[in-house]
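All protein chains but one are shown in place.
Right after this comes chain A.
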Amino acid sequence: MLAYIVRKVLFSIVVLFVASAVIFVLVSLSGDPLAELRTNPNVQQADIERLTAQYGLDQPLPVQYVIWLGDLLHGDLGTSFKQYASVNSIIAPRIIPTFLLVGSALAVTAILAIPFGVYSAIKKYTLADNVGTFLSFLGFSMPIFWLGLLLQLVLGIYLAAWAGTRIFFVSGMTAVGDTGPIDLLQHLALPVTALAVIEVATLSRFQRSAMLDVMSSDYLRTARAKGLSQWTVYLKHALRNAMIPSVTLLALKVGLIFNGAVITESVFAWPGLGFLLVDSLNKGDYNVARGILIISAALIVVFNLVADLAYSLVDPRVSYD
(Lines give C-alpha, C1' and ligand atoms only; values in the text may rest on other atoms or scores of the structure.)
Protein backbone atom coordinates (compact mmCIF):
# COMPACT_ATOMS: atom_id res chain seq x y z
CA MET A 1 0.00 0.00 0.00
CA LEU A 2 2.70 2.47 1.03
CA ALA A 3 4.78 1.49 -1.99
CA TYR A 4 1.74 2.09 -4.20
CA ILE A 5 1.21 5.58 -2.79
CA VAL A 6 4.89 6.44 -3.12
CA ARG A 7 4.92 5.25 -6.74
CA LYS A 8 1.81 7.25 -7.61
CA VAL A 9 3.20 10.39 -5.98
CA LEU A 10 6.55 10.00 -7.74
CA PHE A 11 4.84 9.50 -11.12
CA SER A 12 2.77 12.64 -10.52
CA ILE A 13 5.89 14.67 -9.74
CA VAL A 14 7.61 13.45 -12.91
CA VAL A 15 4.47 14.24 -14.93
CA LEU A 16 4.39 17.75 -13.52
CA PHE A 17 8.01 18.40 -14.42
CA VAL A 18 7.59 17.15 -17.97
CA ALA A 19 4.32 19.10 -18.32
CA SER A 20 6.05 22.27 -17.13
CA ALA A 21 8.70 21.85 -19.85
CA VAL A 22 6.07 21.19 -22.53
CA ILE A 23 4.08 24.23 -21.43
CA PHE A 24 7.17 26.42 -21.29
CA VAL A 25 8.26 25.49 -24.80
CA LEU A 26 4.74 25.71 -26.23
CA VAL A 27 4.23 29.22 -24.91
CA SER A 28 7.72 30.27 -26.06
CA LEU A 29 6.64 29.49 -29.62
CA SER A 30 4.55 32.64 -29.43
CA GLY A 31 7.69 34.49 -30.47
CA ASP A 32 9.39 37.62 -29.21
CA PRO A 33 7.27 39.29 -26.53
CA LEU A 34 9.05 42.59 -27.11
CA ALA A 35 8.48 42.65 -30.88
CA GLU A 36 5.88 45.37 -30.53
CA LEU A 37 8.29 47.64 -28.64
CA ARG A 38 11.10 47.11 -31.16
CA THR A 39 9.03 48.57 -33.98
CA ASN A 40 7.90 51.51 -31.85
CA PRO A 41 10.08 54.52 -32.74
CA ASN A 42 9.45 56.15 -29.35
CA VAL A 43 11.13 53.35 -27.45
CA GLN A 44 14.85 53.71 -26.83
CA GLN A 45 17.20 50.90 -27.80
CA ALA A 46 18.65 50.99 -24.27
CA ASP A 47 15.22 50.36 -22.76
CA ILE A 48 14.69 47.36 -25.00
CA GLU A 49 18.05 45.96 -23.96
CA ARG A 50 17.20 46.54 -20.30
CA LEU A 51 13.83 44.74 -20.70
CA THR A 52 15.42 41.88 -22.65
CA ALA A 53 17.81 41.33 -19.77
CA GLN A 54 15.08 41.79 -17.17
CA TYR A 55 12.88 39.08 -18.72
CA GLY A 56 15.92 36.88 -19.28
CA LEU A 57 15.22 36.83 -23.02
CA ASP A 58 18.94 37.15 -23.81
CA GLN A 59 19.50 33.66 -22.42
CA PRO A 60 19.10 30.48 -24.51
CA LEU A 61 15.73 28.72 -24.09
CA PRO A 62 16.89 25.87 -21.78
CA VAL A 63 18.45 28.44 -19.42
CA GLN A 64 15.25 30.49 -19.51
CA TYR A 65 13.33 27.35 -18.60
CA VAL A 66 15.56 26.53 -15.65
CA ILE A 67 15.27 30.09 -14.33
CA TRP A 68 11.48 30.03 -14.78
CA LEU A 69 11.24 26.63 -13.11
CA GLY A 70 13.39 27.79 -10.21
CA ASP A 71 11.13 30.80 -9.69
CA LEU A 72 8.07 28.57 -10.06
CA LEU A 73 9.30 26.28 -7.30
CA HIS A 74 9.56 29.36 -5.10
CA GLY A 75 5.98 30.25 -6.00
CA ASP A 76 6.90 33.03 -8.40
CA LEU A 77 5.30 32.93 -11.86
CA GLY A 78 7.31 35.81 -13.29
CA THR A 79 6.32 39.22 -14.65
CA SER A 80 3.58 40.12 -17.10
CA PHE A 81 4.66 41.14 -20.59
CA LYS A 82 1.90 43.69 -20.95
CA GLN A 83 1.16 45.10 -17.51
CA TYR A 84 3.47 46.55 -14.89
CA ALA A 85 2.63 43.74 -12.47
CA SER A 86 3.74 40.28 -11.44
CA VAL A 87 1.86 37.30 -12.86
CA ASN A 88 1.13 36.26 -9.26
CA SER A 89 -0.68 39.49 -8.52
CA ILE A 90 -2.69 39.22 -11.75
CA ILE A 91 -3.69 35.60 -11.17
CA ALA A 92 -4.32 35.71 -7.41
CA PRO A 93 -7.70 37.54 -7.43
CA ARG A 94 -8.97 35.12 -10.11
CA ILE A 95 -8.51 31.95 -8.08
CA ILE A 96 -11.43 32.29 -5.67
CA PRO A 97 -14.05 33.04 -8.38
CA THR A 98 -12.99 29.95 -10.34
CA PHE A 99 -13.08 27.74 -7.26
CA LEU A 100 -16.46 29.18 -6.33
CA LEU A 101 -17.89 28.46 -9.79
CA VAL A 102 -16.41 24.99 -10.16
CA GLY A 103 -17.15 24.03 -6.55
CA SER A 104 -20.81 25.05 -6.84
CA ALA A 105 -21.16 23.26 -10.16
CA LEU A 106 -19.65 20.09 -8.71
CA ALA A 107 -21.90 20.21 -5.65
CA VAL A 108 -25.01 20.67 -7.80
CA THR A 109 -23.84 17.87 -10.09
CA ALA A 110 -23.31 15.39 -7.26
CA ILE A 111 -26.61 16.25 -5.58
CA LEU A 112 -28.61 15.78 -8.80
CA ALA A 113 -26.74 13.16 -10.80
CA ILE A 114 -26.47 10.41 -8.18
CA PRO A 115 -30.21 10.25 -7.33
CA PHE A 116 -31.11 10.55 -11.06
CA GLY A 117 -28.80 7.69 -11.96
CA VAL A 118 -30.01 5.45 -9.13
CA TYR A 119 -33.64 6.17 -9.93
CA SER A 120 -33.30 5.35 -13.61
CA ALA A 121 -31.41 2.15 -12.77
CA ILE A 122 -34.21 1.03 -10.46
CA LYS A 123 -36.84 2.01 -13.04
CA LYS A 124 -34.82 0.55 -15.92
CA TYR A 125 -36.55 0.72 -19.35
CA THR A 126 -39.64 2.52 -18.03
CA LEU A 127 -40.82 5.77 -19.57
CA ALA A 128 -39.01 7.80 -16.89
CA ASP A 129 -35.73 5.99 -17.64
CA ASN A 130 -36.09 6.44 -21.39
CA VAL A 131 -36.83 10.13 -21.04
CA GLY A 132 -33.80 10.40 -18.74
CA THR A 133 -31.63 8.61 -21.29
CA PHE A 134 -32.75 10.94 -24.07
CA LEU A 135 -32.20 14.05 -21.93
CA SER A 136 -28.72 12.98 -20.92
CA PHE A 137 -27.80 12.34 -24.55
CA LEU A 138 -29.10 15.81 -25.30
CA GLY A 139 -27.06 17.16 -22.37
CA PHE A 140 -23.72 15.80 -23.46
CA SER A 141 -24.37 16.67 -27.10
CA MET A 142 -24.81 20.31 -26.13
CA PRO A 143 -21.95 22.76 -26.72
CA ILE A 144 -21.60 24.43 -23.33
CA PHE A 145 -21.17 27.92 -24.79
CA TRP A 146 -24.45 27.64 -26.73
CA LEU A 147 -26.24 26.39 -23.65
CA GLY A 148 -24.78 29.42 -21.89
CA LEU A 149 -26.06 31.77 -24.61
CA LEU A 150 -29.54 30.24 -24.43
CA LEU A 151 -29.59 30.56 -20.64
CA GLN A 152 -28.57 34.21 -20.93
CA LEU A 153 -31.24 34.81 -23.53
CA VAL A 154 -34.11 32.93 -21.90
CA LEU A 155 -33.49 33.06 -18.16
CA GLY A 156 -31.52 36.30 -18.23
CA ILE A 157 -33.08 38.62 -20.76
CA TYR A 158 -36.54 37.25 -21.63
CA LEU A 159 -37.35 36.43 -18.00
CA ALA A 160 -36.22 39.88 -16.87
CA ALA A 161 -38.39 41.51 -19.53
CA TRP A 162 -41.36 39.37 -18.54
CA ALA A 163 -40.94 39.86 -14.79
CA GLY A 164 -40.05 43.53 -15.15
CA THR A 165 -36.95 43.10 -12.96
CA ARG A 166 -33.61 41.33 -13.21
CA ILE A 167 -33.73 37.88 -11.65
CA PHE A 168 -30.53 36.32 -13.02
CA PHE A 169 -27.52 38.29 -14.19
CA VAL A 170 -25.93 37.30 -17.47
CA SER A 171 -22.36 38.40 -16.77
CA GLY A 172 -19.83 39.14 -14.07
CA MET A 173 -19.70 37.95 -10.48
CA THR A 174 -21.03 40.86 -8.45
CA ALA A 175 -22.95 44.02 -9.15
CA VAL A 176 -21.11 47.29 -8.58
CA GLY A 177 -21.44 48.29 -4.95
CA ASP A 178 -23.75 45.46 -3.98
CA THR A 179 -21.87 42.38 -2.85
CA GLY A 180 -24.44 40.59 -0.73
CA PRO A 181 -24.97 36.83 -0.92
CA ILE A 182 -28.26 37.17 -2.84
CA ASP A 183 -26.53 39.22 -5.51
CA LEU A 184 -23.78 36.62 -5.73
CA LEU A 185 -26.35 33.83 -6.20
CA GLN A 186 -28.09 35.81 -8.93
CA HIS A 187 -24.78 35.99 -10.78
CA LEU A 188 -23.74 32.44 -10.01
CA ALA A 189 -27.00 30.72 -11.04
CA LEU A 190 -26.64 30.74 -14.83
CA PRO A 191 -22.98 29.73 -15.23
CA VAL A 192 -23.41 27.00 -12.61
CA THR A 193 -26.50 25.73 -14.44
CA ALA A 194 -24.62 25.61 -17.74
CA LEU A 195 -21.75 23.61 -16.22
CA ALA A 196 -24.00 21.37 -14.13
CA VAL A 197 -26.42 20.41 -16.94
CA ILE A 198 -23.60 18.92 -18.96
CA GLU A 199 -21.90 17.21 -16.02
CA VAL A 200 -25.19 15.79 -14.68
CA ALA A 201 -25.88 14.31 -18.10
CA THR A 202 -22.62 12.35 -18.04
CA LEU A 203 -22.47 11.44 -14.37
CA SER A 204 -26.08 10.26 -14.07
CA ARG A 205 -25.51 7.81 -16.96
CA PHE A 206 -22.40 6.57 -15.23
CA GLN A 207 -24.20 6.21 -11.91
CA ARG A 208 -27.03 4.34 -13.66
CA SER A 209 -24.72 1.71 -15.14
CA ALA A 210 -22.75 1.36 -11.89
CA MET A 211 -26.03 0.78 -10.05
CA LEU A 212 -27.18 -1.76 -12.65
CA ASP A 213 -23.88 -3.64 -12.26
CA VAL A 214 -24.32 -3.86 -8.51
CA MET A 215 -28.01 -4.75 -8.75
CA SER A 216 -27.24 -7.98 -10.57
CA SER A 217 -24.76 -9.16 -7.92
CA ASP A 218 -25.32 -12.13 -5.63
CA TYR A 219 -25.23 -10.31 -2.34
CA LEU A 220 -28.23 -8.25 -3.35
CA ARG A 221 -30.18 -11.39 -4.15
CA THR A 222 -29.28 -12.63 -0.66
CA ALA A 223 -30.45 -9.38 0.90
CA ARG A 224 -33.74 -9.65 -0.93
CA ALA A 225 -34.09 -13.32 -0.07
CA LYS A 226 -33.82 -12.65 3.63
CA GLY A 227 -36.86 -10.40 3.32
CA LEU A 228 -35.50 -6.86 3.37
CA SER A 229 -37.66 -4.22 1.73
CA GLN A 230 -36.81 -3.18 -1.82
CA TRP A 231 -35.72 0.32 -0.75
CA THR A 232 -33.48 -0.96 2.05
CA VAL A 233 -31.82 -3.24 -0.45
CA TYR A 234 -31.32 -0.45 -2.96
CA LEU A 235 -30.30 2.37 -0.69
CA LYS A 236 -28.39 0.57 2.07
CA HIS A 237 -26.85 -2.33 0.20
CA ALA A 238 -26.59 -1.39 -3.45
CA LEU A 239 -25.94 2.34 -3.34
CA ARG A 240 -22.86 2.07 -1.13
CA ASN A 241 -20.96 0.07 -3.70
CA ALA A 242 -22.56 1.75 -6.68
CA MET A 243 -21.32 5.14 -5.53
CA ILE A 244 -17.63 4.24 -5.49
CA PRO A 245 -17.10 4.58 -9.26
CA SER A 246 -19.06 7.79 -9.63
CA VAL A 247 -17.42 9.52 -6.69
CA THR A 248 -14.06 8.55 -8.18
CA LEU A 249 -15.15 9.85 -11.57
CA LEU A 250 -16.23 13.09 -9.95
CA ALA A 251 -12.82 13.49 -8.29
CA LEU A 252 -11.11 12.71 -11.61
CA LYS A 253 -13.29 15.27 -13.32
CA VAL A 254 -12.51 18.14 -10.96
CA GLY A 255 -9.34 18.90 -12.89
CA LEU A 256 -11.10 18.65 -16.23
CA ILE A 257 -14.02 20.78 -15.11
CA PHE A 258 -11.56 23.51 -14.14
CA ASN A 259 -10.42 23.42 -17.75
CA GLY A 260 -13.94 23.25 -19.14
CA ALA A 261 -14.77 26.32 -17.09
CA VAL A 262 -12.62 28.33 -19.52
CA ILE A 263 -15.53 28.40 -21.97
CA THR A 264 -18.25 29.01 -19.39
CA GLU A 265 -16.27 31.81 -17.77
CA SER A 266 -15.78 33.49 -21.14
CA VAL A 267 -19.48 33.30 -22.00
CA PHE A 268 -20.54 34.76 -18.67
CA ALA A 269 -17.57 37.13 -18.24
CA TRP A 270 -16.93 35.37 -14.92
CA PRO A 271 -13.75 36.89 -13.45
CA GLY A 272 -11.92 33.57 -13.04
CA LEU A 273 -8.75 31.96 -14.37
CA GLY A 274 -10.34 30.76 -17.62
CA PHE A 275 -11.63 34.18 -18.58
CA LEU A 276 -8.22 35.61 -17.70
CA LEU A 277 -6.55 33.01 -19.95
CA VAL A 278 -8.62 33.95 -23.00
CA ASP A 279 -8.16 37.61 -22.17
CA SER A 280 -4.36 37.36 -21.86
CA LEU A 281 -4.13 35.33 -25.08
CA ASN A 282 -6.05 38.04 -26.91
CA LYS A 283 -3.69 40.66 -25.47
CA GLY A 284 -0.61 38.57 -26.19
CA ASP A 285 0.34 38.40 -22.50
CA TYR A 286 1.90 34.97 -22.75
CA ASN A 287 3.59 34.97 -19.36
CA VAL A 288 0.19 35.13 -17.67
CA ALA A 289 -1.10 32.38 -20.00
CA ARG A 290 1.92 30.26 -19.05
CA GLY A 291 1.14 30.69 -15.37
CA ILE A 292 -2.52 29.67 -15.82
CA LEU A 293 -1.50 26.65 -17.89
CA ILE A 294 0.86 25.37 -15.22
CA ILE A 295 -1.81 25.87 -12.55
CA SER A 296 -4.32 23.93 -14.71
CA ALA A 297 -1.86 21.08 -15.18
CA ALA A 298 -1.12 20.98 -11.46
CA LEU A 299 -4.82 20.84 -10.62
CA ILE A 300 -5.41 17.90 -12.96
CA VAL A 301 -2.40 15.98 -11.63
CA VAL A 302 -3.34 16.60 -7.99
CA PHE A 303 -6.98 15.59 -8.43
CA ASN A 304 -6.01 12.48 -10.43
CA LEU A 305 -3.74 11.52 -7.56
CA VAL A 306 -6.45 12.17 -4.97
CA ALA A 307 -8.96 10.10 -6.98
CA ASP A 308 -6.47 7.23 -7.33
CA LEU A 309 -5.64 7.16 -3.65
CA ALA A 310 -9.24 7.60 -2.51
CA TYR A 311 -10.33 4.77 -4.78
CA SER A 312 -7.71 2.40 -3.44
CA LEU A 313 -8.67 3.28 0.13
CA VAL A 314 -12.40 2.80 -0.43
CA ASP A 315 -12.35 -0.29 -2.60
CA PRO A 316 -10.47 -3.18 -0.99
CA ARG A 317 -10.47 -5.09 -4.29
CA VAL A 318 -7.91 -2.78 -5.89
CA SER A 319 -4.49 -4.37 -5.93
CA TYR A 320 -1.40 -2.32 -5.21
CA ASP A 321 1.23 -4.11 -7.19
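Basically, contacts are C-beta pairs under 8 Å (C-beta built on N, C-alpha and C of every residue); 3 or more make two chains touch, one makes a residue touch a chain; residues count from 1.
We adopt the following convention: contacts and distances are computed from a predicted model.
This figure omits one chain of the complex; the name its UniProt record holds, of "Sulfur-oxidizing protein SoxY", "NAD(P)/FAD-dependent oxidoreductase", "Dipeptide transport system permease protein DppC" or "Copper chaperone PCu(A)C", is "Dipeptide transport system permease protein DppC".
Only one residue in the set A:Leu37, A:Leu281 or A:Val306 touches the chain that does not appear here, and it is A:Leu281.
Within the whole complex, the absent chain has one touching residue among A:Val63, A:Ala85, A:Ala107 or A:Leu150, and that is A:Leu150.
The omitted chain makes contact with just one of the residues A:Met142, A:Leu159, A:Leu249 or A:Leu309: A:Met142. Residues of chain A in touch with the missing chain: 11, 15, 18-19, 22-23, 26-27, 29-31, 134, 137-138, 140-146, 149-150, 152-153, 157, 255, 258-260, 262-263, 266, 274, 277-278, 281-282, 284, 286, 289, 292-293, 296-297, 299-301, 304.
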